[in-house]
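The complex is shown incomplete by one protein chain, all other protein chains being positioned as in the whole.
The first chain written gets the first letter, and so on, giving A and B; residue counts start at 1 in each chain.
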Amino acid sequence: MTDTLLSPPASTSITDRATTAGGSGTARAAHRAAPLLRVTDLKVHFPTGSGRHAPVVRAVDGVSFDVPRNTIVGLVGESGSGKTTTGRALLKLVAATAGRIEFDGHDLSSLSEKQMLPWRRRMQIVFQDPYASLNPRMSVAEIIGEALDTHKLAQDRREARISELLERVGLNADHRTRYPHEFSGGQRQRIGIARALAVEPDFIVADEPVSALDVSVQAQVLNLLQDLQRDLGLTMLFVAHDLAVVDYLCDEVVVMYLGHIMERGPTREVYARPRHPYTRALLSAAPVPDPRAPRSRILLKGDIPSPIDPPSGCVFRTRCPHAADICAQATPPARSMGPDHYVACVRLDEIDAS
Amino acid sequence: MAMALPSTAGGGDRWQVLRLLVARKTVLISLIVLVVLIAAALLAPYVSPFDPYKLSIMNRLKGPSSVHWFGTDDFGRDVFSRVIHGGRLSLMVGFSVVILASVLGIALGLIAGFFRRADKFVSRLIDAMMAFPDILLAIALVAALGPSLINVIIALGIVYTPRLARVVRASTLVIRELPFVEAARALGVPTYRIVTVHVLRNLISPILVQGTFIFAYAILAEAGLSFLGVGVSPDIPTWGTMINSGQQYMGQADWIMIFPGIAIVLSVLSLQLLGDGLRDVLDPRLRKEL
Partner (left out) sequence: MTASSRDIVLSVDGLKTWFHSRDGVAKSVDGVTFDLARGETLAIVGESGSGKSVTSLSIMGLLPKPAGRIEAGKILFRDRGGKHHDLAQASAATLRRIRGAEIAMIFQEPMTSLNPLYTVGDQIAEAVLQHEGGSHAAALKRAQEMLERVEIPAAARRVNEYPHQMSGGMRQRVMIALALACNPSVLIADEPTTALDVTVQAQILDLLRRLQAESGMSILFVTHNLGVVAEIAHRVAVMYAGRVVEDAGVYDLFERPTHPYTRGLLSCIPTAALLASRERLQPIPGNVPSVLALPPGCTFAPRCPIAEPACTQAVPELLPVWPEHLARCIKVTPQ
């Protein structure tokens, strides 16, 4: 199905997150039935060599989740979880090996690079590294201008639009002729956000946007993202490893481990009552800035296995304190634990009983 | 988390690069020497005291004097004037070779670095060319094309292309994976623009550095070819041909060989030192700003 250049994006109205997240049952059901993004059984495998039998890195190995409109969904996991690859696969920056990516009801999976162009206006990405995500040889005006020019936006009022975008992210419009190295890390990150906003997207993948920044600057950028999401009605996928930040910012959270989703659901719910053993261990391991906070540490034994040779069945079973033989048999299906709360574990009942 | 981008200075601060360069004494001296040599070469007709082609059998093989600063050669021609005019040609050859090698090298390097399938073929080609010693390959090419100034330039240009192509390819491979290139792809920027604006602009530094080295090698190579008699024809004054014709008078009239030799050493050394300085200035500066 080929889509020609679309009319302006759908949800630009300011929508209060609270009502969509905690509204009445039917309103919520209707809202969830038409998520902005639906990922079904996404797989991304990277070959390690050129031979036909070269081992394959199963970075993402069967991931399904929704991103409802006007929400911020957090995607958390440790190294090897596949969260970064997932974020990039959604924007087709890496090729998916299998699975469906439905954006606003349209299946993007089989689109060619040329067909993707109009969709690239609607989905953008902000990167982790504020130093390497901007071309050091382009001025700020050129960087943002390129975004506008690629999609032929604001061509008659280009300079004004660039100034608008800079101010929107809290930067001085007079600095448009400067080059990236003249800005601090936090400012560079803002430039990256301005670039993403230039095409007026509905959806932004924020790939660990604050991990490389100082703590005091992180708060500045997080507040900016929160404001933008609210004011522009954006939908965001926030990829992160800092659980506290996800708790603060995200409406829903998806917990990944070794290419699979272990648990997903509303943030408050998952953090207050984590069901999956990995989620529990992860939350208990996160350092809390309060020396008097009670600590019931669940220490996992061993290391994260290699994504080239993941364990059979449930990939977490080699480190799970509740692992049993049944866990090796098949990948656990996502089991519903409550409204929009899914857990992939076959031994939940036994674990709860003990 | 500091990323090591292949040597780039931020745009818009060329003056700072220049300032850092001249802060180093060796580079400063090299720059001055080069400027003097190039100026002399450009202004040759006005600066040389005598006509380099003028024969004067009466004055042949005279040593350096106040009239003939570098003495005269076996035909009575003023060596100083010949060195200046020879410099004109030698520097012109060097410069042309750099241009030719750059055009070919950048094209090959970008293609190899950017397109994986082409890389297999282009890399093997580059490796094959680099397997030959420079001078031998140059001799073979000149022999095939015929000895003339243009053919020497073409031959040397081809000889030094792989050097540049390799550097461009290596940098391209790195730049291609950087987030700002991914960001451009995420925006939907067309590939040709990614290559020219994003990749090429960040290659300026390694190209500049390699270019100065190739300039030096080309001057040396041309002199070598001419000295061996397989380069430019001997009546055209280049530093190499002068040394060649001065051979037979070694011990008798050394000045015929020495002065062009010194000119070669000065220009090659200055270029090398400039290249070193450029490389030092352009690389760690980046690390410092990151």
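The criterion applied here is as follows: a contact is a pair of C-beta atoms (placed from the backbone, for glycine too) under 8 Å apart; a residue touches a chain by one contact, two chains touch by 3 or more.
Just so you know, these numbers come straight off a predicted model, no measurement behind them.
S.K.: Could you tell me which of the visible chains the hidden chain touches?
M.R.: Counted over the whole complex, the chain not pictured touches A.
S.K.: Of A:Thr40, A:Gln220 or A:Thr331, which residue touches the hidden chain?
M.R.: Only one listed residue reaches the unshown chain, and that is A:Gln220.
S.K.: Please pick, from A:Ala34, A:Ala95, A:Ala286 or A:Ala330, the residue that touches the omitted chain in the full complex.
M.R.: Per the contact definition at the top, the residue touching the missing chain is A:Ala286.
S.K.: Determine which one of A:Arg137, A:Arg195, A:His241 or A:Arg317 touches the chain that has been left out.
M.R.: A:His241
S.K.: Which of A:Ile304, A:Cys327 or A:Cys345 touches the chain that is not shown?
M.R.: Missing-chain contact among the listed residues: A:Ile304.
S.K.: List every residue of chain A that touches the chain not included in the displayed model.
M.R.: That gives, for chain A, the contact residues 78-79, 184, 186, 214-220, 222-223, 226, 241, 243-245, 247-248, 281-282, 284-293, 295, 297, 299-300, 303-304.
Following the convention adopted for this analysis, only the chains that are shown with their structure count from here on.
S.K.: At what distance in angstrom does the C-alpha mean of chain B lie from that of chain A?
M.R.: 50
S.K.: Hey, which residues of chain A end up touching chain B in the complex?
M.R.: 88, 91, 93, 116-117, 120-121, 124-125, 127-129, 131-139, 146-147, 150-151, 177-182, 192, 195, 199, 212
S.K.: In the complex of these two chains, what residues of chain B are touching chain A?
M.R.: 1-3, 5, 8-13, 178-180, 182-190, 197-198, 201-202, 204, 286, 289-290
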